[in-house]
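Working notes for the structure below.
Up next, chain A:
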Amino acid sequence: MSDSNGWDQFGDLVGGIPLTLELTVASFAIGAVVGVPLVLARRSQFRLTRGLAVMIIDLARGIPMITWLFVIYFALPQAGIRFSQFAAAVLGLGLLTAAMMAEIYRAGIAAVPKGQWEAGRTLGLSERRLFLDVAVPQAARVAIPPTATLLIGLLKDTAIASTLGVAEITYRAQIAAQNTYKGLTIFALAAGLYIVLSLPVAALSRWLDRWLHQKWTVA
Partner candidate 1 sequence: MSEAHTSAIGPNHLVPVDSSPGAVVLRGVGKKFTDDYAVTDVSLTVARGEVLAIIGPSGAGKSSLLRCINLLDAPTAGEIVVDGIQVRGADGTTVAGKELAELRRRVGMVFQSFNLFPHLSVLQNVSLAQTRVLGRSKAEANARSLDLLERVGLADKAAQHPTRLSGGQQQRVAIARALALDPSVMLFDEPTSALDPELGLEVLAVMRELADEGMTMLIVSHELHFAEEVSDRILVMADGRAIESGPPEQVLRNPTHARTQQFLGALHER
Partner candidate 2 sequence: MGGGLLHDWAQQIGPLAQGLWVSARLAVVGLAVGLPLGLLLAIGVGSKGRSLRWACVGIVEIARGTPMLVVLQLVYFGLPQVNITLSSFVAAVVSIAVITAAYTSEIFRSGLAAVPHGQQDAARALGLRTADRLRYVIVPQGIRIAIPPLLNFAILIFQGTSLAFTIAVPELMAQAYGIGASTFLYMQVLSLAGLMYAAITLPSAAGVRLLEKRLGRHVAAAA
């Protein structure tokens, strides 16, 4: 037991920032990408595809994150599939993000007024062109705020990786608290770090929303 007052561990906590950020970015990347086939399946004309997509999304969102992480890290080895702690965390967070992004994409597409599709078709645009040039930009505008919220939430959710032993901020805080018995100070500092890290994302989202509002607003 050391005599430190807790603030000395601040350096340790800061050392966890890179991993926290890596977890966030990697999970988001997986989620944003995997969300696309997922939403397409969700909107498919085939009932089987649709049903499967709905089931995946519902289960992903209806079962706690920590359960999914444990399944990936502890249960899959029973079937011979082994992941490192970091990989398991990213995979778990990424898949859950994919489910949430699929819903965000879905809401974004639904927000495109029906008239746009009809007008595009009568103009002779192919479905693919319609989708890419007409729907996506408008859907993007609607999707930005919830995506920013998701990103900030994801940053906080990476704390769960500590349960697998990934040495990000929360894990380091736990170790430091055990060593110094100054848990209050240390966890408060950790909380502060998360809050500070989320500020740029919130600011970026506001800026992006304003920029898109200017660019796409019809006079």
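Here is the rule we use: contacts are C-beta pairs under 8 Å (C-beta built on N, C-alpha and C of every residue); 3 or more make two chains touch, one makes a residue touch a chain; residues count from 1.
Regarding selection, all candidates are chains of the complex that A comes from, given by their letters.
The structure displayed is predicted, hence computed values, not measured ones.
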{"item": "Interface partner of chain A in the complex, by touch - 1 or 2", "value": "2"}
{"item": "Chain A residues touching candidate 2 - in the complex, by the definition given at the top", "value": "58-59, 61-68, 70-71, 74-79, 156-160, 162-163, 170, 173-174, 177-178, 181-188, 190-191, 194-195, 198"}
